[in-house]
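For this depiction, one protein chain was excluded, whereas all remaining protein chains were kept in their positions.
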Amino acid sequence: MSTVAPPSDPESNPRVKAVFDDIRATRKSDFINNMWLWLAFDPGLLERTWAEVKAVMATPSPLDPLVKEMLYIAVSVSNGCGYCIHSHTAAAKAKGMSEAEHADLLRVISLAAKTNQLATALQVPVDAAFDAAAER
Amino acid sequence: MSTVAPPSDPESNPRVKAVFDDIRATRKSDFINNMWLWLAFDPGLLERTWAEVKAVMATPSPLDPLVKEMLYIAVSVSNGCGYCIHSHTAAAKAKGMSEAEHADLLRVISLAAKTNQLATALQVPVDAAFDAAAER
Amino acid sequence: MSTVAPPSDPESNPRVKAVFDDIRATRKSDFINNMWLWLAFDPGLLERTWAEVKAVMATPSPLDPLVKEMLYIAVSVSNGCGYCIHSHTAAAKAKGMSEAEHADLLRVISLAAKTNQLATALQVPVDAAFDAAAER
Amino acid sequence: MSTVAPPSDPESNPRVKAVFDDIRATRKSDFINNMWLWLAFDPGLLERTWAEVKAVMATPSPLDPLVKEMLYIAVSVSNGCGYCIHSHTAAAKAKGMSEAEHADLLRVISLAAKTNQLATALQVPVDAAFDAAAER
Amino acid sequence: MSTVAPPSDPESNPRVKAVFDDIRATRKSDFINNMWLWLAFDPGLLERTWAEVKAVMATPSPLDPLVKEMLYIAVSVSNGCGYCIHSHTAAAKAKGMSEAEHADLLRVISLAAKTNQLATALQVPVDAAFDAAAER
Partner (left out) sequence: MSTVAPPSDPESNPRVKAVFDDIRATRKSDFINNMWLWLAFDPGLLERTWAEVKAVMATPSPLDPLVKEMLYIAVSVSNGCGYCIHSHTAAAKAKGMSEAEHADLLRVISLAAKTNQLATALQVPVDAAFDAAAER
């Protein structure tokens, strides 16, 4: 069940083929997961989305690639995106996330959701000490 | 503005004092932030919440302490908890998060929210390759 | 700070006055809280919203009035609506919610948010035993 | 489809068996639902989660057990956790929730979500009268 | 899988039949989608929900019918409601939404989710120029 039909022969469109080729080259794998097949219904949306995912997730940056995958999982769980939870958990495992790290990740994000509820329910006022603008 | 009034003299309650003493000892600081003052309206809730935060966030575990703070921020932003975003951003900076890492964190969590919307809007079916249960 | 300006003399509009009179009569109080003043920017929206709130919250129904207020708080906290958390916590207290019940409410809703994260992160399959349609 | 594989013989681990035995004893039922089977991938996470669920949901407290289940449903619906909605609706029914109460629950939580949107869209300022800290 | 069983012969209840007849007449179609079958477990809830959906979505109003469907999709995606995303995307297509408009809708809502995260993570203070109340 989905809200658009993915193209039946996506790589017949040269713009789609170029993106898929780059995904395969970047990941050193022939596997194109469904997210990209579905986005191919609009080549422009596919191009921009992949360009951004590649720039943020597949390019060296201050944060470690595995940490970035775990952050992705944290957001995806909070937003309840089943597809994203599955794909980024698989990616995190592929980048070396152990079962113990996975369990620790779950401990942190579930505790965060819990204390978010407490602080929000109490409407706790923010301490002046936390104001970054006051640093200057 | 808040939904409970914090106790005017919280440490006159020995259960509250014991928790506050432990917070100060654990953090090596005299600062007790508002979250704990407000939770002190119910000493049992204060005790259990601190015990859990200490166990998860202030105890060595598979994930690095700074990574755990960044995951906390990711969840808190997704849930829109202003208090938590402030307190855990301050904690992450205290644990060494640089401006470049902070910007990278924002890049990852905002991209995750974006692609969450795309996968959810398209209702992309989960690839069989992502099923962990099938590994066995 | 708000996104519409409330009318400066709302009761000069007879439709607004009729709603405000009904709020005062239903609640046996002269206090009109800001939600209604702001909704008065569009009398039709004000009328329909008050009619529904009155029908659900101020009319006898299978659930107890205080339970309904606590459910309202639970949803408002989950959605991060500061205004709603304040107004419905005040309403719950006015209907007799004790500090101990308030703390218990926080315990339940924060635990629920926590286990929601765990079940979602693991993508736990729903047990067949939970399917209500199978009861028939 | 799930992100971890549940252990194939969970009770061969004595820590898992102890938790499952306690679940069966507490609920006076042989049924172990999937949430616990999946959490068994990490015995420590299983132990702590069950201990907390038991303390909050299966221990006498200021709120009625059925009210606590309905609050759990309210949060789970707001967070879109399908598993949790199913399991806690089944639990609420087992504790006596009638169809009329179920419908009333839906009326309240859907109205709350609706007025949350209105108050948030208008950014209605919180009335000073709702400030609990001002009570003192 | 669902949390209530829809009635096996819903139209044997005259209140349900009246609503279903009105749905068919309003939409000029014999198709009754599952949302209404499931809501029929409580005829009062069914009546009120349909009355409101008809008043807002199937009655001429300041906004264009297709725009209203796209707004419905935007909210449903943000809340992760799979059923609603499917039904309102189908409705938007039936009202003429092209593939290019669909892709543009996805671009806007995914960008909004992204910048929401940035503004929330930074806790950017609202500019005084945005205060509508100051207009007067």
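Going by the order they are written in, the chains are A, B, C, D and E; count residues from 1 in each one.
Going forward, contacts are C-beta pairs under 8 Å (C-beta built on N, C-alpha and C of every residue); 3 or more make two chains touch, one makes a residue touch a chain.
All values reported here derive from a predicted model rather than from experimental measurement.
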Notebook entry, point to check: Which listed residue (B:2, B:33 or B:89) would be found touching the missing chain in the intact complex?
Noted result: B:89
Next item on the list: Just the residue numbers, please: which parts of chain D touch the chain that's not shown?
Entry: 73, 77-78, 80, 82, 85-86, 89, 105-106, 109-111, 113-118, 120-123
Check: Which chain A residues would touch the chain omitted from the figure, given the whole complex?
Finding: 1-6, 8, 126, 130-136
Item checked: Residues belonging to chain C that touch the chain removed from view -> 1, 3-4, 41-42, 44-45, 48, 75, 79-81
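Following the convention adopted for this analysis, only the chains that are shown with their structure count from here on.
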Checklist line | Duplicate of the C-E contact set - from D-E, A-C or B-D, the pair where over half of the pairs recur | finding: B-D
Next item on the list: With contacts defined as at the top, give the pair, B-E or B-C, that has more of them.
Entry: B-E
Checklist line | Rounded Å distance between chain C and chain D, as computed from the means of their C-alpha atoms | finding: 20
Notebook entry, point to check: When you check chain A against every other chain, which residues touch at least two of them?
Noted result: 1, 3-4, 45, 75, 77-82, 85-86, 89-90, 100, 103, 105-107, 109, 111, 113-118, 120-123
